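The following block contains the structure, expressed as structure tokens.
One chain of protein is taken out of this complex; the other chains stay put.
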Amino acid sequence: MKRWLSKNLIKVYAFLAFVYLFIPIAYTMAFSFNNAGKSNLTWRGFTFANWQNPCGAPQVCNALGNSLKIGGISTLIATILGTMIAFALGRHRFRGRSSVNLLIFLPMATPEIVLGASLLAMFLNLGINPGFWPTVIAHVMFCISFVVVTVKARIASLDPKLEEAAMDLYATEAETFRRVTLPLVMPGIFGAALLAFSLSFDDFIITNFNSGTLTTFPKFVYISSARGIPPQANVIGSTMFILALAIVLTGQFVSNRKNRV
Amino acid sequence: MVDAAASTKGDLNLTNLVKEFGDFRAVDDLSLLIPEGSFFALLGPSGCGKTTTLRMIAGLEEPTSGKIAIGPTDITYAKPYARPVNTVFQNYALFPHLTIFENVAFGLRRRGIKDVKEQVTKVLELVELGHLAGRKPVQLSGGQQQRIAVARAIVNRPALLLLDEPLGALDLKLRRQMQIELKWIQTEVGLTFVHVTHDQEEAMTMADTIAVMNEGRIEQMGTPVELYESPRTVFVANFLGQSNLVKGKVEGTSGDDLLVSVHGNRIIVPANRDFAADNHENSVLIGIRPEKISLEHAEENTLGGGIITDISFVGVSTQFQVQMPWGQELAVFEQNDGGASHLQKGDTVSLSWKPQFTFALDGTADVDAGTSVNPDEE
Partner (left out) sequence: MAFVAAVSKRSSVVRGIKRPSTPYLLLIPGLAWLAMFFIFPLINLAGTSTQTPGDSGEVGVYVQTFRFANYIDAFSGARDQFLRSFFFAFIATVLALAISYPLAYAIAFKSGKWKNLLLVLVVAPFFTSFLLRTVAWKQILGNEGPVVAVLKFLHILGPQSGLTASAFAVVTGMTYNFLPFMTLPLYASLERIDPRTLEASSDLYANGITTFRKVTFPLSLPGVVAGTLLTFIPAAGDYINATLLGNPRTKMIGNVIESRFFDIVDYPTAAALSFMLMAAILIMVMVYVRRAGTEELV
């Protein structure tokens, strides 16, 4: 017993760490089945009602819709802009390279509250009211750096010989990019887009500063947390969790299959 | 044009080629004519400029100055995709996202060729991998990837096929097999092959002509036999196989022979193997390959008083280290035909060989040139 424990201590420890990681998620999922009534703070019995009517709580689906819209638009813009920068950094030599790297790094090292407060102060100075588009602008801003870092890593792992081989095999610069470079970098771009979306969807602090009266899903949770969040929010959170897990696991399964047979 | 007149349609002609990276001169005033249809090897240690030369021919590197032409066509500044040259890359550079078929078809499709399927199938048959057309590169073994890399290049029927250390990633046995296969493919398709390698044995097995490169220049060019039997520089003598080089003083001539005094012994060098003719007033280096020396039979050239310091048995031959009276260690390889089997460590022996095997090199050169470079280094 003692031998087994000392040999597997690290595995036991890892298992406990996973338990810690999943406690709040299990809790969130369990309470999505709570027959909550007015307060979702304590267990009041099992029901499917919340899952059958996820928009049942006032505002919750409106908030979710806003979050999805903001996430979608921000992801699209940030992925395009960030990928362009990543290609410039990963595939070109130019003056001012280290300044660009610094400019990419700084937003990631700046606390969110500073990012949110400074943007709002500027919008107010310019007489722009916070709301949907200021929130999109803010989300694109903090997502760009993460996209650049993710895509750049993928480009760096690409063997430059592959592009040389393409040009050696009669592909022009444009064809080389389209037929070889882009397809090989694509998984990185896709991963960066997923990351950007989840950062945007999950953001509260910067959104709270720049969205004015617009409610996003995290804002909805924050505001309603005082009274206990409605179980419908748990339903939505659980659904997002299962969906994201399914996407990632399917992606892994497909890439495993591709590499095998 | 003189160049065009001198070369036939598909010869590769490099004229005064120079490539500098900052202060570093990788290729130094290189001129070379590679005849159409030949299997040509650029041999040298890493950093000698052979890969840079190859990349300039492929169009992946722009020369600092000089000219590259195939037949009458100047391609010095042509884009890589605009020249009839294809490369088999080191580690192959197969496109990981494309099937084997699409890898091989890549060049044909870019050039807008019609019968892609037919040509790809044919070349895959040639390398005997037709059954793998639907696979991805990661699913192939090293040897198979290597053949696909060759197929992907030769399917385009380039005027020139460049091979950049194509066998470096394979194990020894597979490498030997691929050497023979590549040579066979070359005769089969009749293309000009320019092969870059640091492996002298590989170069000698495959190429009709070898250019030995060192520090951006060509040391010597010729057939494998010429280079091995008559090395003209210390670098070539040491880099290709092994040589015993001993300092001596020219005493005079006798008929067609050069007479050299080596630590009191008279050594005869045939005049046509005297590669130090313009520098006789200084010392010369006389050279002899270890397998040409006999410890049993007396020949005209003899160095006496050597003591055997080490014996190693390597199957087909036995290798002796012999310390000469002046301190230098010389190598002797004896065939294992029973003749020298009684010799033991500590025995005193005389080293004898026929004068026709001797060569003389410039005595001012560094005796160790070409030995310190590790030929297996990447």
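Here the chain labels run A and B in written order, and each chain numbers its own residues starting at 1.
Quick note on the criterion: a residue touches a chain if its C-beta (ideal position, glycine included) is under 8 Å from a C-beta of that chain, and two chains touch if they have at least 3 such contacts.
All values reported here derive from a predicted model rather than from experimental measurement.
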Original post:
Touching the left-out chain: which of A:N53, A:N129, A:S157 or A:Q252?
Top reply: A:Q252
Original post:
Where the complex has a chain not shown, which of A:G37, A:P111 or A:G127 is the residue touching it?
Top reply: A:P111
**OP:** Pick out the residues on chain A that sit against the missing chain.
**Re:** 10-11, 13-14, 17-18, 20-25, 27-28, 31, 41-42, 81-82, 84-85, 87-88, 91-94, 100-101, 103-115, 117-122, 125, 137-138, 140-141, 144, 148-149, 160, 163-164, 167, 173, 176, 198, 201-202, 204-205, 208-209, 217-218, 221-222, 225, 228-229, 233-234, 237-238, 240-241, 243-245, 248-249, 252
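As a working rule, only the chains that are shown with their structure count from here on.
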**OP:** For chain A and chain B, let me know how many angstrom lie between their CA-based centres, rounded off.
**Re:** 56
**OP:** Enumerate the contact residues on chain A facing chain B in the complex.
**Re:** 159, 161-162, 164-172, 175, 179-180, 183-184, 258-261
**OP:** Show which residues of chain B lie in contact with chain A when the two form their complex.
**Re:** 58-60, 79-81, 85-87, 89-91, 93-97, 106-107, 110-111, 136, 138-139, 152-153, 156
